[in-house]
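Just passing along the structure, written as structure tokens.
One protein chain omitted, others in place.
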Amino acid sequence: MTDTITARTTEAPHCVFDAKEFASGAHPVWCPGCGDFGVLAALERGLAKHGRPPHEVVLVSGIGCSSRLPGYMSTYGFHGVHGRALAAATGLKLTRPDLEVIVVGGDGDGYSIGGNHFIHACRRNVDMLYVVMDNRVYGMTKGQPSPTTEADWDSDIAPGGIGLRPFNPLAVAIASGANYVARGFSGDPNGLADLILDGIRWPGFAFIEVLSPCVTFRPEQSGWKKLVRPSAISVESDRAAATALVLADDGFSLGVLYRGDRAAVAPPQAPSIAVADIEREFTLA
Amino acid sequence: MTDTITARTTEAPHCVFDAKEFASGAHPVWCPGCGDFGVLAALERGLAKHGRPPHEVVLVSGIGCSSRLPGYMSTYGFHGVHGRALAAATGLKLTRPDLEVIVVGGDGDGYSIGGNHFIHACRRNVDMLYVVMDNRVYGMTKGQPSPTTEADWDSDIAPGGIGLRPFNPLAVAIASGANYVARGFSGDPNGLADLILDGIRWPGFAFIEVLSPCVTFRPEQSGWKKLVRPSAISVESDRAAATALVLADDGFSLGVLYRGDRAAVAPPQAPSIAVADIEREFTLA
Amino acid sequence: MARKSLAVVFAGSGGSGAMSAGAVFLRACARAGYFGMMNQLFGAQVRGGESAALVQVSIDPIEAQPDRYDLFVALDWEKVDQFAAEIPLDQASAVLADPQAGAMPPNIAKSKARNVAFAMAEGVKHGRGAQRVNMYAVGAVGALAGLSTDNVEAAVADVFKDKPTDIVAANLKSAVSGFASSANLTLNIRLDAPRHAARWLISGNQAIALGALRGGVRFVGCYPITPATDLVEWLAPHLMKLGGRLVLGEDELASVNMALGASYGGTPAMTVTAGPGFSLMVETIGLAVAAEIPLVLVDVMRAGPSTGIASKTEQSDINLAVYGAHGDAPRIVMAPMSVADCAATAEYAAYVAEAFQTPVIVLSDQQLGQSTTVIDSDQPRPKPMARRVNGVAPADGAFKRYAIAADPLTPMPPPGTPGHEWVAEGLTHNEVGLPASGAGPHVAQINKRAKKIARFDPGEWWGECWGDSATAIVAFGSTVGPAREAARRLAAAGRPVRVVALRVIAPLPVAHLARALDGVRRVIVVEQNHGAQLYHYLLGQKAIPTAAESVARPGPLPYRPSEIASYVA
Partner (left out) sequence: MARKSLAVVFAGSGGSGAMSAGAVFLRACARAGYFGMMNQLFGAQVRGGESAALVQVSIDPIEAQPDRYDLFVALDWEKVDQFAAEIPLDQASAVLADPQAGAMPPNIAKSKARNVAFAMAEGVKHGRGAQRVNMYAVGAVGALAGLSTDNVEAAVADVFKDKPTDIVAANLKSAVSGFASSANLTLNIRLDAPRHAARWLISGNQAIALGALRGGVRFVGCYPITPATDLVEWLAPHLMKLGGRLVLGEDELASVNMALGASYGGTPAMTVTAGPGFSLMVETIGLAVAAEIPLVLVDVMRAGPSTGIASKTEQSDINLAVYGAHGDAPRIVMAPMSVADCAATAEYAAYVAEAFQTPVIVLSDQQLGQSTTVIDSDQPRPKPMARRVNGVAPADGAFKRYAIAADPLTPMPPPGTPGHEWVAEGLTHNEVGLPASGAGPHVAQINKRAKKIARFDPGEWWGECWGDSATAIVAFGSTVGPAREAARRLAAAGRPVRVVALRVIAPLPVAHLARALDGVRRVIVVEQNHGAQLYHYLLGQKAIPTAAESVARPGPLPYRPSEIASYVA
């Protein structure tokens, strides 16, 4: 991350932590080799660098393999129902702007059942980070095509492939108003940790799409490590240009794609009246 | 509409109707002057030109002032629950490709509660037309800001304005994969009828955002007739270019914005086995 | 002879000002010291169509729509007769109409109500400056009822306080000339002198909002839906000024999850909806149960099923409130017993949700919610209760948010508390909140939550019982008012009836209810839905005898006292 970027962050770190302090110690249910391990490591490292203590951080998630992540961190967590993590996080952050709110989940949770909350979270621009572990499959339910699955990926439920052009989360995020859009790779936890730190500190709604292979149902995704390249996407503050970039990209360029300058939703105002003042409205005098 | 476009339509009209034959005769509950009257007229005219008889057409809608429209037409109709019209229409069209399926509704129904079905309908690209009567307000519930409402529009529920950048339906539709994207105006029913005809005939999912004033809760929208201009948006077959256009536009340019060349979802295949063949799978011999 | 109460309708086409007429009349009477209630009827047109303001005023509190109206004021006759079925008139009723407006429409005329000619159009023409027929009519009716011009004028000023001064002046002038014109009308609707006391003019929706604010609610996630929208519209600006926030969700799924997220953060939170939205929310209610997070859900019931009739009343969401959600998801359900009780019930709901770390559903209904009512402002209030947040920091290992101990209520420190980090968990979990799939934790946590709900004893807040007759009517919500009015009349006729109103519906306050039904030989459960939802629920809980009778019919018409009285009699 360049100096310019750091200079625009909203908060400076107030103390320094070790990544290990962000681990809960619980043993992940993930299959050995699952990409989500890399994302967990990146979150621990990114948060350690960020410097806020675990109790000031809340990880919010829905349902899926990836959504199990909050239990593996030493922070507060909210493991809600499938697809609604962004909504819960919105209520939380709007009432507790003092907390660091990070939403995590999968492509099914976020782009399928959670799609409406995704586009509206982008639009609402509440100051939080959303990390999607995209493995282009519903892992938890044992391998069905998700919105980001390739059209021709064969599965029991869609023999021969689902036949639909995959959902483009980055294009949709930009069109919907996200203020920060990046792509990371679970196989590069340090690079991802930097993106996470950057996204946390960027004002408004920051979205990081992470390529996070499902070794069990999409073993061919182990080839992703050869496809990713860290630079082709450049930071663009222009939505049209950023869209053009992302539409032209093959989906394997990593880095920050877009950073906007929308102000995040403001915290609630300080109380200016008491309930008793309101009651007067009903009197008849 | 140019010849080139007509040449790419999927079906030719098979007989000619009068617009009146598409009216049910029921008296709309709409406030006098509501923009939706213009959309109703445009649908009647567009369908008459299209030439399929009323019984081969199904109007599908959700809930809202605009969603009342199916009852005012002489076609078949499905007036479902709030926000789910596109899903119902998808099931209908996929099983009854012989029918002309048209989905209508409002900005609340389509972009707010129905947002997930909107982006996934764009992606799924089933051959149907979706007409949104956008009045930038929840009319039926008496005037709350919708996703397309201007940030500073004052209302009881959001005094001083909701403070959010409005949702850009056209940009989101393009990012999500709609195959046809246009903007119309209820004050020009003939122009809108042409767009409707064009959208019906274009393969795949066609989306027409219609500026349709709510004279009751947004009386200032009567000024729209001075703002709309019929030409600034040109037909673009390039998604990035179309996005750039729509992001730069002030929202009042009318016409076809984007026409893609994705093939629509194919109809189901002809039966190749019988249930008895399946049963054999369970036998133990 | 003067009367104790008066029921008046102001009706007319779009633009006739029927609603303002009703509002001014109600307010003028309220200022004069009367109780009162106003309900609204609208035609099919979304806005600006014909309408009718149904106003009752009385020297006693009013909790039910009347059996009949004394007076029907036709501001004009356009499309107004469509309301006839909802406005019972009889030969003792008077219809005040302008002869210029044409003949009484047949649906009204067949009531045999007496026609009293009132040249309103002429009347306003004679005044100076712009004039309003509706205010002219209100002035006249106010005078006939025995109000002072002061009260009428102050009411006009109140109702039009946000309008430009010339408009206010024109309305005032019309009301005053109407007042004067009453001398020419032979119509005895004079009211007895009222008893004065501190009163409020409030709707059930406003009262629920106020109660929630009193109860500490500072976050609301919601999505507009009739007839709950005006609740949140009233609430939004007040909540903002109290330092809270109302967020419009993109749908009900978002709204209820936003509220749950805010509550997890430590802020008492609420969502407000009606049937269709409530149906969408039950998955998240289950999450609130499983993860033990406080939440208030207000359902302003309307006529169902599906989209039904959005603007009209019914009590048909009992099943959904009590049983909605997959799995074993016990929750608390309450219903205000009157408009006057709305604030207290909502406040109580907020406290109970917090104290028991559980969703509390408040079943209001359109009839309560949208009745603008004069109530005594001095109503009983529940004692504050709060969420337990002081957990014992673990010496080692993770904080046991979901500890299995004698007390099923385990502390839930808010995020930001050092050393108590926990994960709110909707999966079957162990004591520290990690997912678990064995029978042990599954059964232990289900028992923990069930015990918590079973331990909730509302005490005197369970409901109310009036009378000690051997015949009892059991009711809840907006049906309590008509039931009580029916009981008053039956008592007056020498046939006293007990009325048992449930404020807490689930968990059913079985012991309190049994005490209230002690000595009863005939139980009649009255409710406003087709399926007799409450009746079957009470049977299922063995709370009423199998011989209990059920009076159940759907909306959209509110129960009238005579309907209940004639069944019981």
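As written, the chain order gives the labels A, B and C, with residue 1 at the start of each chain.
Operating definition for what follows: a residue touches a chain if its C-beta (ideal position, glycine included) is under 8 Å from a C-beta of that chain, and two chains touch if they have at least 3 such contacts.
Since this is a predicted model, take the numbers as computed values, not measurements.
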- Task: Can you pull out the displayed chains that the omitted chain is in contact with?
- Result: A, B, C
- Task: Taking the full complex into account, find the residue in C:455, C:515 or C:542 that is in contact with the omitted chain.
- Result: C:542
- Among C:93, C:307 or C:562, which residue is in contact with the omitted chain in the full complex? C:307
- Could you please point out the chain A residues that touch the chain left off the display? 29-32, 34, 63, 65, 81-83, 112-113, 115, 138-142, 144-145, 147, 156-159, 162, 216-217
- Item | Touching residues on chain B - with respect to the absent chain | 24, 26, 29, 53-56, 58-60, 63, 68, 70-71, 74-81, 83-84, 87-96, 98-99, 116-117, 120, 268-275, 278-279, 282-284
- Quickly run down the residues of chain C that touch the omitted chain. 44, 85-86, 253, 274-276, 278-280, 282-283, 286-287, 289-291, 299, 301, 303-312, 314, 316-317, 319-320, 322-330, 426-428, 435, 437-440, 442-443, 446-447, 450, 529-531, 533, 536-537, 539-542, 546, 553-557
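Just so it is clear, only the chains that are shown with their structure count from here on.
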- Item | Between A-C and B-C, the pair joined by more C-beta contacts | A-C
- Distance between chain centroids, defined by C-alpha means - chain A, chain B (Å): 31
- Centre distance in Å when chain B and chain C are each reduced to the mean of their C-alpha atoms: 38
- Item | Separation of mean Cα positions, chain C and chain A [Å, integer] | 41
- Task: Send over the residues of chain C in touch with two or more other chains.
- Result: 240, 250-251
- Task: Could you tell me which residues belong to chain B and also touch two or more other chains?
- Result: 112-113, 115, 147
